[in-house]
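Only one protein chain is missing; all other protein chains are in place.
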Amino acid sequence: MNQFLAMENFRKWIPLLVLIGLALFFTAVNPNFLSFRNFARIAISASPALMVAVGVTFVILMGSIDLSMEGTVAVCAVLFALMLNALGGSIAGWGWMAIPGTLFVGAILGAINGLIHVQLKIPSFMASLSLGFVGIGLSLLITGGNRIQIEDPIFRSLLTLRIGGFALMSYAALAALLIAWFIQDNTTIGRNFYAIGGGEDLARSSGLNVGKLRITGFVVAGIFFALGAIFAVARLGIAETETGRNFMFVSVTSVVVGGTALRGGSGGVWNTLVGVLIVNVIGNGMVVIGLPDYFQDGVLGLLVIAAVYLSTDRRSLSFVK
Amino acid sequence: MNGGLTYTERMRRHFPWITLVSALLLVGMTDINFLSPENLLNLATDIVPLLVMAVGMTLVIYIGSIDLSSQSIANMATVLTTISLPALGVGSGLLVIAAGLLFGAISGVVTARLKVPSFISTLAVGGIALSVGQFASGQQALHMDAEQRKHAFGWIMGTTAGIPHELIVALAIVAVAWFIQNRMTAGRTFKAIGAAEPVVVASGIRVERYKILAFALSGMFAAIAGLMFSVRLSGGSPTLAEGFLLPAIVAVLVGGTPLTGGVGGVTNTLIGTMIVAVVRSSMLYLNIPATGQQIFFGLVLIVAIATTIDRSKLRIVK
């Protein structure tokens, strides 16, 4: 029993060890990796991805999955830019309303997603994938395929303002992570997500309204996707359909690599932070040591297979589709 | 009790072709030219690569799994065909087919042996295929030499008695898939896995092998789709087949193969693909912007899943 517990405790730390190992490896190949400026760069590129990954973490904790992020991020990014520009173009003026407005849009998209999954009883991966396609189409329809520029210097200060070397965006992402942590550990819905992931039947017989909780999970995810969209716009200064690109693969990989199990019930937002950092360190490190960035998808693909493989208890599973 | 199907169940089986005919008539009423043999033939030829990909996807959905790597494998196939054409000629086709089989088989092994859910395993394998495509192409659009293309694959591009060879090849591929599905032990086993996997295990069949085979075949068909697309466009690029995944899944589901598997099959997908084609071109006829398609197909997908899925097989919907 003790040996088993020790093993389990060790397992918990594997993702962090992998992260440290990767950092050491890239530093050994090219010492430039280990620089403050490079870390600040990784922090910026990781901020939008962290928000999206944290969002999907809640859904995965329940044992479902949300693959709608590319569409949701695209719609939120585009609507955010339009709202901001329509409200005077500056966060300092009425433009700030675009932020809650976008979070609301994210929540609505998440609610639609959850409702379709729960009410029509469609597996979440397919319901959310379909809605992701709808979202991409919607954002294309809104923009007509064009880019929307954001010129507001105050909004862009999320990227440009540096405090202690790190961009303001990174601090904002950290704050959002702390909120997510609070939701996860200290609220009833957060704890009930774990209950559903740990045993849906048992949770239901204890009287939890599982359907409602699932929908709530998708709403929370949608809000975090919207946050990710805002950071992504701040980072590039433009909003377009492409803003959502690649978030699906990267965020799901991050969550899984961070050690949150796909079957639900274990892991959490701190795991996701580690996972996002692993993914971004790999992306950054490959560039630093001179490998073309297009290897990234392949490497992440292998990583995700390895992570799911290692985290799955195959004895308890009979049939996997 | 003997085979008494309810009315709705019986209707459901005919729903796909009724949809197709109604869609055709509806568009035909707005513009009778739409129903001209030429136009229909063009319509059919146009969707050949999609059809081939959807046929492969059908086999995987038939066993109750999903393949999200098809588009990436097709992308990779366009690049590999274009690159290997000068050296291998028609042999480049075989290379691409082998690559598709290999990538599909990897998805199958990861799903069946490592027990990773198929939507994750194929997403991951798709990522790997994408990297291979980008690496092989150097992230550029590549072009085929007209002479070499004609020499190796000219037979695909010609027409006989007004019927494009492309269409004939596609129908031959559908026929092969139909034969595998309906007349071979592999196809029967696929059906049984989709209908009741525990029964297959308790019947002493090595389920894992057949699952791997289904994924491998899906990869192969995706690669053939990429190959044909690349020959048609006379080139390849790691993003050439972008936008194939959604319509391919829609074609399978609208055709009447449910996400839970076990019923439907390639003939259904043939009808499903034609529905997709009619909807697509009618949208052009009705001046609906191309971006509207994605929204429309996304919604259609949800409706198709919701109406075809067999909920008795899903005790808990996750």
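Which chain is which? They are A and B, in the order written, and residues in each are numbered from 1.
Simple rule for what comes next: contacts are C-beta pairs under 8 Å (C-beta built on N, C-alpha and C of every residue); 3 or more make two chains touch, one makes a residue touch a chain.
Here, contacts and distances are computed from a predicted model.
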item	value
Complex member absent from the view - protein name from UniProt, among "Ion-translocating oxidoreductase complex subunit D", "phenylalanine--tRNA ligase", "Sarcosine oxidase, gamma subunit family" or "Sugar ABC transporter ATP-binding protein"	"Sugar ABC transporter ATP-binding protein"
Hidden partner chain, touching residue among B:76, B:200 or B:214	B:200
Which of A:194, A:218 or A:231 contacts the chain that the document leaves out	A:194
Hidden-chain contact residue, picked from the options A:203, A:255 or A:269	A:203
Residues of subunit B (touch criterion as defined above) contacting the omitted chain	1-5, 183-186, 188-189, 191-192, 194-196, 198-206, 262-263
On subunit A, residues whose C-beta touches the chain left out of the figure	5, 182, 186-188, 191, 194-195, 197-199, 202-203, 205-208, 265-266
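The working rule: only the chains that are shown with their structure count from here on.
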item	value
Whole-Å separation of chain centres (CA-atom averages), subunit A against subunit B	30
Sites on subunit A touched by subunit B in the complex	63-65, 67, 116-118, 120-127, 129-134, 136-138, 140-141, 144-145, 200-201, 248-249, 252-253, 256, 262, 264, 292, 294-302, 304-305, 308-309, 312, 314, 317-321
Residue ranges of subunit B in contact with subunit A within the complex	63-66, 68, 110-112, 114-121, 123-128, 130-132, 134-135, 139, 197-198, 246, 259, 289, 291-299, 301-302, 305-306, 309, 311, 314, 316-318
